[in-house]
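Here's the structure we're looking at; comments come further down.
Here the complex is missing a single protein chain, while all its other protein chains stay put.
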Amino acid sequence: MITPLPDLLIAPIVRAALAEDLGRAGDITSQACVPAEARLSVIWAARRPGVLAGLDCARLALAELAPEAGFIALARDGDTLSPGQVLARAEAPARAVLAAERTGLNLMGRLSGIATLTRAYVDAVAGTGVRITDTRKTTPGLRQLEKYAVRCGGGVNHRFGLDDAILIKDNHVAACGGVRPALERARAAAGHLVKVEIEVDGLDQLAEALPLSPDVIMLDNFSLSDLRKAVAMTAGRVTLEASGGVDLTTVRAIAETGVQVISVGALTHSAPGLDIGLDAA
Amino acid sequence: MITPLPDLLIAPIVRAALAEDLGRAGDITSQACVPAEARLSVIWAARRPGVLAGLDCARLALAELAPEAGFIALARDGDTLSPGQVLARAEAPARAVLAAERTGLNLMGRLSGIATLTRAYVDAVAGTGVRITDTRKTTPGLRQLEKYAVRCGGGVNHRFGLDDAILIKDNHVAACGGVRPALERARAAAGHLVKVEIEVDGLDQLAEALPLSPDVIMLDNFSLSDLRKAVAMTAGRVTLEASGGVDLTTVRAIAETGVQVISVGALTHSAPGLDIGLDAA
Amino acid sequence: MITPLPDLLIAPIVRAALAEDLGRAGDITSQACVPAEARLSVIWAARRPGVLAGLDCARLALAELAPEAGFIALARDGDTLSPGQVLARAEAPARAVLAAERTGLNLMGRLSGIATLTRAYVDAVAGTGVRITDTRKTTPGLRQLEKYAVRCGGGVNHRFGLDDAILIKDNHVAACGGVRPALERARAAAGHLVKVEIEVDGLDQLAEALPLSPDVIMLDNFSLSDLRKAVAMTAGRVTLEASGGVDLTTVRAIAETGVQVISVGALTHSAPGLDIGLDAA
Amino acid sequence: MITPLPDLLIAPIVRAALAEDLGRAGDITSQACVPAEARLSVIWAARRPGVLAGLDCARLALAELAPEAGFIALARDGDTLSPGQVLARAEAPARAVLAAERTGLNLMGRLSGIATLTRAYVDAVAGTGVRITDTRKTTPGLRQLEKYAVRCGGGVNHRFGLDDAILIKDNHVAACGGVRPALERARAAAGHLVKVEIEVDGLDQLAEALPLSPDVIMLDNFSLSDLRKAVAMTAGRVTLEASGGVDLTTVRAIAETGVQVISVGALTHSAPGLDIGLDAA
Amino acid sequence: MITPLPDLLIAPIVRAALAEDLGRAGDITSQACVPAEARLSVIWAARRPGVLAGLDCARLALAELAPEAGFIALARDGDTLSPGQVLARAEAPARAVLAAERTGLNLMGRLSGIATLTRAYVDAVAGTGVRITDTRKTTPGLRQLEKYAVRCGGGVNHRFGLDDAILIKDNHVAACGGVRPALERARAAAGHLVKVEIEVDGLDQLAEALPLSPDVIMLDNFSLSDLRKAVAMTAGRVTLEASGGVDLTTVRAIAETGVQVISVGALTHSAPGLDIGLDAA
Partner (left out) sequence: MITPLPDLLIAPIVRAALAEDLGRAGDITSQACVPAEARLSVIWAARRPGVLAGLDCARLALAELAPEAGFIALARDGDTLSPGQVLARAEAPARAVLAAERTGLNLMGRLSGIATLTRAYVDAVAGTGVRITDTRKTTPGLRQLEKYAVRCGGGVNHRFGLDDAILIKDNHVAACGGVRPALERARAAAGHLVKVEIEVDGLDQLAEALPLSPDVIMLDNFSLSDLRKAVAMTAGRVTLEASGGVDLTTVRAIAETGVQVISVGALTHSAPGLDIGLDAA
């Protein structure tokens, strides 16, 4: 079950998004055309199948403009949605509903799009025990929300930033003069709660890395055949992560090579938004 | 030619994105594995064909961490890119380059993705004189950058928020008791520099709106046949904007009905990122 | 009727103003001299005739320091006030009332001063159908509040910033090499929801501009006689805005020339504050 | 001579003001009509006589958009200005000059207006040795700048907030049960670097306050005759501040009663802006 | 009795501290191990003797994550605590309690440590009438809270910043060419609500300063014998503040020389935190 993010982390993003949309004069259309005292009953509904993420964004956007709004959630983040399914309902001043509408939908649509795409990858590797993970290719300012959406889709999170795990890439290996010295320096520098991962670009680098027991080895752009060899060489001593060239047509075959983790940048950098709408109830 | 956004508007977003990535300990991998004095010469290169937008983001991300970095732009926002094309080069402390890399790429990749998709729509309607425009379905916090990317791709911008134009939708019409009273109230309330647009859902509403001379009428989810009838009824007196059900397979036919503007939400809510990489030079 | 701004837009300004006044130690006088448990019943009252704007600022300032304060509004923004008229009453912890007093009064006094001056201009042109509008000569950080105050006084708003309408001035004309090329470039660049205004400094420039049908033409520092000629030349095809040399002694005559809009910088840059006081009830 | 405020205190205000004016799309007029490479030489000039305050705001506004702009100050804050006097000149990219123009003028015009009005009061009491001081009736967010402008005009500053001096008013006296207990509590609570002022509304309260030696006594709305009596009773033992009913027609007579300080709320709440313009050089 | 700071001043610090601790993924341990619906009853208890300061920080930290938490204060800031004493109790969702725990304790522990150390100094000079005061050697960002903690411990506050009192030090004296010109310039510049203090490094400087009647003279690093001479020379005309070389073993003797104030930098720069814990109730 998905653990919702605390409002404390979401609310500032929602507030900034509302301010961005309201600009310097607020919703001038509703001010002109909707009486101040008018109220509106609305529902949020999925227009397409998908996976829900970010329902709290819609609730908070409305609550910022109408603290007393009655908002009732009818679905939960992580739920599989069918077209037409009602996600929530609310009854509130019409101007607040209309002014908050797009902000809530923009966030929820984006996050649900990520969750939906993640779920597609997770389903594609069902039964293999492989975990689908994200990357740092996220939208600036929304990383924690987007990584949360990955969890809603059944994925697990890779590191959250440059600071919470060591990930040695080609430039680092080059700067250190090889896989071995790079891993030795990383080990010496890492605190006891920091994991060390290294990216290798071929079986020879894998062979060099294995004796130094990094926590994770990323196999970058390996062929299926090399992935299988890597799994055999590693024999379960280190977690293997496949990366590069992953899409929905290739992910199953990659998973079946025996790696434990597959990372997919597209989860966050190229997921189309999920179409969710707001309708008068 | 594209007018770049002033750094004043971009820099806070870049700084926030860097801070999000650096977290509370900075780039612990480079700290461990790259000597403080090491320098790196790098190039940014397109991996796929597309349209460039946001090159300044890469420059600013690097400049935040290495103010003295030598950054040389070799392309300009709005340029059509071929795979492998070099966009910029820089020479700077290696740690700064590696720490700034992802932030710059995330922003530039997202914006170039939007520009690329916009260009595809613009190209699809080439010769018709129709303008492709965006919507408010943007990423919270990035609206001004994403609308800029739409311009880079050759599109024009719809309103930037709820406050800079009046757009009367179905809920407003319902609250006012009809198209006519809604437009009358809007006219009375609008300042002399504010345009008024109304969304209509059928030819009867169009007929009701036309005598009141709104600046723009949005034809929402009209069939091609109804679009043609709408163009004929309007006879050029009001700008017509087609909206809904637009994709790359349908946009040409819509354009050929004679509307002046076509709005496409997907430009910002569903554009896949453009793959741009950073390589040692 | 005036549409109040959402609290979301006002509250950050009120909070910042309170923090500015409380400094690093809070209200040290009340801490020393007023018991923590003391409560105070107060009223806000106009000391002079005027027009109310910004009553919500007083409410929010108090609510920030005493969320449970009972605040009852007895007037509404846009109301004409007579001296001594009670605007609101509240009952709350005395320390909160005294600490919030000046912040609320400073904002409400400034905004009501703007509304009052605007109303004077609006009254001066009563019956002519002319609209009084503001400029961008506002207090940094308070533009949206001050433009709201103009609306409370019966004025309409000019553009809110450099981004929501095109206003071509002398420097732009010079840079483009004339009125015609300037208007042509503006038209080509403007989105379909953006209006284009041009400032002209004489009848010859007006004649040059008219055939290009800008949305608005600003007649800058025209004599009454030239204003009349401009109105005749234009014959209602374009909205005319008179600007420059406007004060309460000249505005009526300007209005009677037949222009549609008169812009007055003094509304926001030189309105004296309205004297409003807080008294024990 | 006036000590300029450090840029550190001004720059955030200038940046926020620029962002407020640029909105979400920047200066769309200059983007359309002014070539990116065009440069402009400009001067800032006074249109009316007055006192300068805030020239740094114009410099910083331009520098934010064009860090390399050549800005040469030709006057200094506190200078008396004659109409047409050139205050500064600059040469910079035209788009930056035009986008920064209003922000710099808005701040400088407001501050110079305050300095100009302050100077009028200071001149009115010339030779009496009386000091003109401000109040907390300042624009929210601009208090430090406006109090600086008062200094530019030759005034001295009253307290900056609720926290840097004790000022006992009627409500505090009422809460303590009299002038004596109020002053005793204040003395006990005040740190050794905090001054204590008390507001009295008549000679009887003055008599009650004097034996307790507050640092300053504010004589609120005293008649000239009572002010003279108060000066006599006090005999120089305590600083006396006259407050209330002060304008340019009354201030001289008040000063001649022998009080040391006169506070004038209008300095900051009702000073008209000084007209300063930007012209092509 | 201690006047609590308004929540308005504390809450932003608490929110920033929570955000710092929650990072980009929140409390991943509780998310994994504690059911969303679990609730927890807890108490805050002192583990060591001391003086309480900052209980509101614990309340606000919890309220940010669980607005509906029932929090009952059982002690008040300024109270003397015995080991095991229960300070507050709460009943709230377990995840919120655990996520807020450290933020509240960090602030309360630090502030209570300052209050405790202050109390030790205040007790050490009991009966002498001397006031213990702090310095500007505070933690960046927490000055107002730390100065509040000094008040909780029975101390009084020195100036809060560079702007609320004049304190002339050796560099200023040198720049002015002596004690006399320095004091004369200060007097001329100071507003009527600003006190002037001067630091002197020997009896000769004291003799030079006394005729100019500064409000306070700081005796920097004087021997006990010189302090006594200074007190005799001053004869009560000016407040004397001893500074430098003060610790708990020397403060009594310094107090007995007859100075009125002793400033102690260690109160804020070197107070060990007070050990306070959170326990299941």
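Should a chain be cited, it is by its letter among A, B, C, D and E, assigned in written order, with residues numbered from 1 in that chain.
One rule holds in what follows: contacts are C-beta pairs under 8 Å (C-beta built on N, C-alpha and C of every residue); 3 or more make two chains touch, one makes a residue touch a chain.
Nothing here was measured: the structure is a model prediction, and the numbers come from that model.
Within the entire complex, contacts from the absent chain reach the displayed chains A, B, C, D, E.
Of the listed positions D:24, D:147, D:195 or D:269, the one in contact with the omitted chain in the full complex is D:147. The omitted chain makes contact with just one of the residues E:24, E:131, E:158 or E:192: E:24.
Across E:67, E:84 or E:141, the single residue that touches the chain missing here is E:141. The omitted chain makes contact with chain B at the following residues, 15, 18-19, 22-26, 31, 36, 64-65, 95-96, 99. Interface residues of chain D facing the missing partner chain: 1, 3-6, 8-9, 143-144, 147-148, 157, 160-161, 164. For chain C, the residues in touch with the chain missing from this view are 20, 23-24.
In this text, only the chains that are shown with their structure count from here on.
Annotation of chain B and chain E: jointly contacted by A, C, D, touch as defined at the top.
Think of chain B turning onto chain D: fitted on CA atoms, that turn is 120 degrees, to the nearest 5. When every chain is reduced to the mean of its CA atoms, the largest separation from chain E belongs to B. Spacing of chain D relative to chain E, judged by their CA centroids, is 32 angstrom.
If each chain is reduced to the centroid of its CA atoms, chain A and chain C end up 44 Å from each other.
In chain C, the residues touching two or more other chains are 22-26, 31, 99, 143, 157, 160-161, 163-165, 194. Taken as a contact graph, with one node per protein chain and an edge wherever two chains touch, the assembly is complete, since every chain touches every other chain.
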